[in-house]
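Below you will find the structure I want to go over with you.
All protein chains but one are shown at their positions in the complex.
Order as written gives the chain letters A and B; numbering starts at 1 within each chain.
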């Protein structure tokens, strides 16, 4: 799949890629063109990928990529079709190459392509408030509402029967049909992703989007960041209350209910029919099953299996927690 | 009392009400008109009310309503003047009838009645910033300030000597004298109230308002939702810090102080002279007494009596908590 929003300005010769990593370019006799950078499973022939942790060993073995940024330790897990490129820090190198292919994905300056909706092609199609701004590459379905001062920045696709409130800022997002976004949400900005550095932190690119499926509602003042390499996804008919923060790459299932001021850290995956009480927090890179109940105020720091009720910090079985905390 | 903001488009014949509940309309020989839907205590003759839990048995016995949505289990607690209407799910049925009487209370689309304040009757009466919008049915007292980009949507009554910051959105609210609302608050939107349904959740109506009494201050970026059947109330001289979330039907007393990022879930009642530390959370449907101190970060999951200091999650006596957590 082509990236829907960020323009790939490649292909680039492999030697030009080695150059930005300060690697010896004479290692390769020929100098093939590299088409794109993708993760291990999505890559194809003539793409470059990255492999930074044993965890992904099984996927690495079957990658179709022609090149892979990795370490000396890991390189033997790659298949023959894939030439390892050995670096010290895989993620930093990956970030540099991604920025080369997708230079517009690193910084999120305000979108200066916007125009007043009254001067756009949507002026007779959408019901809108005062001072609404529309960026490049925006689609809006039928029967939509857009409130006052809302800014639809570039790269936004809105389905039919959607209702957006006022003072919203949105970019790099796909809203399916019948989605409701309440006032003052900020959706689709880059996530909190960077490599710390004592002089000046190095931001890495965010080439993902935010995808909000049919019938969802997002409460007032919430922030949903777009993904770095994958997308941030809110499943069908999931409702979020006010002041919620959803970090980059999070995937939430269907029919899930999340109460006010909840925060979900980067890359966690939440199942279907989950209930999350107010102010609960979920750490990054976790997997929360289906039909899980997380009590308000809980702090979840490990995976939660299906059909479980948890409470406390660290969150544990709710009966155990209540027994221990009389 | 008539609902100040939401127009009752009734009366309706009882048979028309039975029809939207898919109930047999031949049960009644005559077909009287029903004037309004109210809770058990506020109802009057020719109104319809609802009764869904044993908790309200004593109030049910004295209701003046002519009809009551209830279950087979509960119907015998109703007085003779009140005809029970038996349903499977009282709250869903109540929601449907409320939506019939008050169709404008279900969805909160952006208010398209607003006009620029410079074209309104307030242009010489109020001191205002740039790009201020004013909706229908708005009252503003003397000596008020309204900051830039603030939207006073429909159904707002503002007292004298009030100061509103910039980027605020407010509707369905009554602000008494000398109230201060800081920047970017969102006040009076419907609460997070709906009946979960696997295809598409069913929102229930919110016919309440937000009432903010004299001398209150509401911190920047806070959200205060209006009530569903009753009002959300902030008592006199109560101060809220930044980024606070107050859910629907919450009632807060006088001289109470609530620090940053606190969240109070639906229908809880907080007393006078209460202090709530930063990031504390209070679950729904609780009663917090007068002169209570809740330490920052606490999670309150049961009622707290007057003159008590609590801490922890679940919040307990502060001395006990500190002793157990050295």
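The rule we apply is simple: a residue touches a chain if its C-beta (ideal position, glycine included) is under 8 Å from a C-beta of that chain, and two chains touch if they have at least 3 such contacts.
Model, not experiment: these values are computed from the prediction.
> Have a look at B:8, B:137, B:163 or B:230 and name the one touching the chain we're not showing.
B:163
> Would you mind spotting which of B:114, B:174, B:259 or B:304 touches the chain that isn't drawn?
B:259
> Looking at A:42, A:59 or A:186, which residue reaches the missing chain?
Only one of A:42, A:59 or A:186 touches the chain omitted from view, namely A:186.
> Which of these, B:135, B:159, B:193 or B:219, touches the one chain of the complex that we don't see?
Spelled out, the listed residue whose C-beta touches the missing chain is B:219.
> Going by the touch rule given at the top, which residues of chain A touch the chain that is not shown?
Given the touch definition above, chain A has residues 107-110, 112, 114, 116, 131, 133, 149, 151, 167, 169, 184, 186, 189, 192, 194, 196-201, 221, 223, 225, 243, 245, 247, 261, 263, 265, 279, 281, 283, 299, 301, 313-314 touching the missing chain.
> Mind pulling the chain B residues that touch the left-out chain?
Its contact residues with the unshown chain are 127, 129-131, 145-149, 163-167, 178, 182-184, 215, 217, 219-221, 237, 239, 241-243, 255, 257, 259-261, 277-279, 296-297, 312-313, 325.
Here is the rule we use: only the chains that are shown with their structure count from here on.
> If you average the Cα atoms of chain A and of chain B to get two centres, how far apart are those centres in Å?
For chain A versus chain B, the centre distance works out to 35 Å.
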